[in-house]
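Input: a single structure, listed below in structure tokens.
Of the protein chains in this complex, all but one are displayed in their positions.
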Amino acid sequence: MSQYAAVRVFQRQTELRTAGGLSVRDITDEVAEAVRESGIEEGIACVYSPHTTCCVRVNEFESGFLEDFAELLRRLVPIQTYYAHDDWDKRTENICPEDMDVGNGHSHCMAMLLGTAGESIPVRDGEVSLGTWQRVLFIELDRERDRRWLVQVVGT
Amino acid sequence: MSQYAAVRVFQRQTELRTAGGLSVRDITDEVAEAVRESGIEEGIACVYSPHTTCCVRVNEFESGFLEDFAELLRRLVPIQTYYAHDDWDKRTENICPEDMDVGNGHSHCMAMLLGTAGESIPVRDGEVSLGTWQRVLFIELDRERDRRWLVQVVGT
Partner (left out) sequence: MSQYAAVRVFQRQTELRTAGGLSVRDITDEVAEAVRESGIEEGIACVYSPHTTCCVRVNEFESGFLEDFAELLRRLVPIQTYYAHDDWDKRTENICPEDMDVGNGHSHCMAMLLGTAGESIPVRDGEVSLGTWQRVLFIELDRERDRRWLVQVVGT
């Protein structure tokens, strides 16, 4: 299948308040709705977190698994340990007053370990090509915060 | 270099039977063939796994390394431990009968740790811009199963 036409680009930004503490929000329905609104039938959807301590990931949304994964992350990247990022006697760059109360060095490390800020998903016949159990997840690795995510669709 | 033309979108789906147990399939040649078939000279190729316990990754395909990586993954995400995802006394969501015989909580955790479901690769002069040692790998994190992967190419 190959198409040859004028291109369309669509973007939507969605705001949310997260619960903090490795909480996961299922944003699949909102992504699907944005793709429908875009009118794009064939292309790529890039779902993106513009934050350094959150990420967007595609996996199953099942409570047991999310509990298992939070436990794994906390084991690999312990919260109660020294982080130079949170050492205010030493740190001189990117001073963010609200981070001085509660450190988030572990959240940055988790985000880097998890990978990219977003996920790119093929769009076909006007739908994101998610598999049976795949859901689009917005993962908060830091405390309860105001956040946002973007979906950018490029195609025909 | 900048191009200004009508856009093309191309998709191909490929089915495969995996060997299970952290097996890795080199799908580079099939990706390259799909890009050639698309007729797209400049753009982005998104190679995507629509499964929650597989992923597509770009790295070297060398037996020793794949062995090292499987050992690392098994060390970080042990198979023989408790996973709430596999606790059928407790679990109530997304019941999948075939998962009741052999749990795959560890496979989901591995997939999340590894990152996104797919990889996006630049396409230039009709070829994916892979480096000398880069190969496109389809990684099975669960048991032997029927799987599929998508390649979506957007460009000119």
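General observations
All chains are identified by letter, namely A and B, in their written order; residue positions are counted from 1 within each chain.
Please note the rule applied: a residue touches a chain if its C-beta (ideal position, glycine included) is under 8 Å from a C-beta of that chain, and two chains touch if they have at least 3 such contacts.
Worth saying up front: this structure is predicted, and the values here are computed from it rather than measured.
Subunit B meets the missing chain through residues 1-7, 42-44, 57-60, 62-65, 67-69, 72, 76, 113-116, 118-124, 129-134, 154-156. Of the residues in subunit A, those that touch the hidden partner chain are 6-12, 38-39, 44, 46, 48-52, 76-77, 83-87, 90-91, 93-94, 96, 105, 108-109, 111-118, 120, 150, 152, 154.
Convention: only the chains that are shown with their structure count from here on.
We define each chain's centre as the mean of its Cα atoms; on that basis subunit A and subunit B are separated by 19 Å.
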